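Of the protein chains in this complex, one is absent; all others appear in place.
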Amino acid sequence: MKIDITKYMTTVATFALAGGLAANAAAAETLTVYTAVEAEDLAKYAAAFNSHHPDIEIKWVRDSTGIVTAKLLAEKDNPQADVVWGLAGTSLILLKGEGMLEPYAPNGVKELDPKFVDSEVPPSWVGMDAWVASVCVNIPEAEAAGLPMPASWKDLTKPVYKDQVIMPNPASSGTGFLDVSSWLQMFGEEGGWAYMDGLHANIARYTHSGSKPCKLAAAGEIPIGISFAFRGAKSKAAGAPLEIVVPSEGVGWDMEAAAIIKGTDAMDSAKKLMDFIVTKEANEMYNAGYAVVAYPGVAKPVEHFPEGLVDAMIDNDFDFAAKNRKSILAEWQKRYDSKSEAK
Amino acid sequence: MSGSAPYLRLQGVSKSFGSFTALQDIALDVHEGEFVCFLGPSGCGKTTLLRIIAGLEIQSAGQITQAGVDISALPPSQRDFGIVFQSYALFPNLNVNRNVAYGLENAGSARAATAQRVEELLALVGLPDQGTKYPAQLSGGQQQRVALARALAMSPGLLLLDEPLSALDAQVRGHLRHEIKSLQRRLGVTTIMVTHDQEEALTMADRIVVMDHGVVEQVGTPLEIYREPVSPFVANFIGTMNQLPCEVNGTGGVKLGVLSIACQDHSVESGASAILAIRPEDVIPHGAGARSPGAPDIIETPGNTFDARIEDMEFLGSFFRAELSGQVLGEAHLLADFSINAVRRMGLETGKELTVELPAERVRVYAGTAV
Partner (left out) sequence: MTDATLNPVSNRGPRARFNLEAWVMRGGIAIAGLFLIVAVILPLYAMLSKSFEDKDGAFIGLTNYVAYFDTPSLSYSISNSLTVSIVATIIVITLAFAYAYAITRTCMRFKGFFRLVALVPILAPSLLPGISFIYMFGKKGFMRELLMGEPIYGFIGIVLGSSFWTFPHALLIMITALSLSDARLYEAAEALRASKLRTFFTVTLPGAKYGVISAIFVVFTLVITDFGVPKVIGGQYSVLATDIYKQVIGQQNFQMGAVVSVMLLIPAVLAFTVDRLVQRRQVALLSARAVPYAPKPSRGRDIGALIFCSVMAGMLLLVLGVAAYASLVKFWPYNLSLGFTHYNFEIMDGGGWGAWFNSMKMAGLTALIGTTLVFTVAYLVEKGQDARFGRVVIQAMAMVPLAVPGMVLGLAYIFFFNNPANPLNGIYATMAILVLSTVAHFYTVAHLTAVTALKQIDGEFESVSSSLKVPFWTTFRRVTVPVCQPAIFSMAVYLFMNAMTTVSAVVFLYSPDTNLASVAVMNMDDAGDIAPAAAMAMMIVYTNLTVVLIYGLLSRLVEKRTQAWRQR
């Protein structure tokens, strides 16, 4: 951890220095990039890009997936973003449907696994990596509360877990949404909602962001947090007594993807960024936290990642998710939005 | 004085705040070097009138000329006056010197000249060597002198004093009254002072403007105002005045009860009820039964006299004030001031009967009904 921090600090410092120099050297062009990538990775991503294009400054706007999506939709008539780098594929499919994306085939996009690229030519979006749902369990806390280790999603609906589970709110969190969408795909429309009714009874509360449940589990605030594997691995690396559970029914996933927003006034820079996003180098960078990346052959095992995660990934129907996102969220909010209301 | 053109002339000045009329059609001439007092109860409009002269309020109608110039529409900064307020309005964060020099500095007067002028002014108001003190370190009277010095600093043609003494205690007030008056005389600056204190007005003013409900009741020298008040209001506001109900008879006199009384000329038509007014000190005491033949100090011409009884007597230092009842007075009581000598000589005391005279040259008659 200590080494990591130092490394980050150095990177940050280098980046800041480089940024400062670049800003002095030339009137750097600024790209406003919307993202849902973990905050601690942003500096690293920008630095990597700037090592090739020091004259383009990236201005990050980061928030949870749902919020970035909602923000982009709200700004439809007056877009503020130039590029989206690291937002749920489902969201980008949705934005494409709204006609908000600028189709562009980045140099080298052919190298990517076609699953990770929009099927239209030229593609409106390109994938980066997949992030996968997981359950973070705090071992000592679970033991203290006398909780058995859950093995499946269905386990989490057992009465023993009452008020012991936290999950992200799908309206704001991409992780939350991919969970909900995967349950609906795995258990069917009716079964999915029935499952969530049961789960809702055990949920202590819903959080705004997808990483928070795992961070809370890591801090012992809750024994079980429904989150995603990357976050669990990071907390484990930081010393949290976590077990990362891959539920036996399979796990939902979504890809992180990138696209150019239609109407950007920095098209050249945006294209340069897109070109970088699909490079092998960039994919290696994604691999630091994501076991599955778009560039074939790059992926190496990630430390602390649960075994069998990749095999457990369901056959995700992105179109279903994107098309029904609005109605799923509406239904979800109607059912569960005010936890206290039931009392 | 009346021959020359007035220094300040007000014509038809009116002021209303919404539906409330604060001043109505005021006309007034003030001559150069004159000290004029606006006297009246609170709310009579005297302060409003002063502020209109200063330009701090704008009249709703009317014209003001100062030194031959129409100043009706000029903002205060373009008029020529110095002003002193009841609150002194000294700048608390500036010392005495800076307060007095405030206007001079702004006018760009040279530093040395300013300092000299400030010194002069402070000497003039009797505060030499106090220049470096702050207002809070001075007494009320001293602060008001500083305010006066500041108001005089620019040698204004007109000095306006807005109740300058009413925040001070009685002794300081008396002293400062005298000083302001003599200073004014020495400088010859035309001065208007607003006050609700009749004593202040009587002692300081060359002329008094008595105001009530936004109109001028009377303008005159202090003596005129005191001796010949034109209305019961003026009479009552300045000094004390008995007001007795009476009826005007055909001869120009009045009937008080059954008694006919000779009085000063008046304009009340005969047969109407009216007010008989006389000051307590003008009532003359005579021995009991002085009207009747055979009494020891019989009055030869017993006009305007009647018998009365002392109901109550109050010692007021230099004289006694007696409350008299009598048949001609009916329900009303008459106040009379008797000198200590008279009281001793005649052995006056509560319950005592006596004869009183209301001298005709002191009896005034006003229209209206006494309350």
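List of remarks:
Chains: A and B, in written order; residue numbering restarts at 1 for each.
Methods note: a contact is a pair of C-beta atoms (placed from the backbone, for glycine too) under 8 Å apart; a residue touches a chain by one contact, two chains touch by 3 or more.
Computed from a prediction, not measured in an experiment: that's the story for all the values here.
Touched by the hidden chain within the whole complex are the displayed chains A, B.
Of B:Y102, B:F233, B:F319 or B:F338, it is B:Y102 that touches the chain left out of the display. From the options B:G33, B:G62 or B:G303, the residue with contact to the chain not on display is B:G62.
Considering the full assembly, A:K59 is the residue among A:K59, A:K115, A:K158 or A:K300 that touches the omitted chain.
When the whole complex is considered, the residue among B:G45, B:P135, B:G220 or B:P280 that touches the unshown chain is B:P135.
From the options B:L124, B:M154 or B:A370, the residue with contact to the unseen chain in the full assembly is B:M154. Seen across the whole complex, the unshown chain contacts chain A at 5, 8-9, 12, 32, 39-40, 43, 59-64, 66-67, 70-71, 73-74, 78, 80, 141, 163, 169, 171-172, 204-209, 211-216, 219-222, 238-241, 333-334, 337-341. One chain of the complex is left out; on chain B, the residues touching it are 5-6, 9, 11-12, 51, 54-56, 58-63, 65, 68, 70, 72-78, 81-83, 85, 87-95, 102-103, 106-107, 134-137, 150-151, 153-154, 156, 160.
As a convention for this text, only the chains that are shown with their structure count from here on.
For the pair chain A and chain B, the distance between mean C-alpha positions equals 90 Å.
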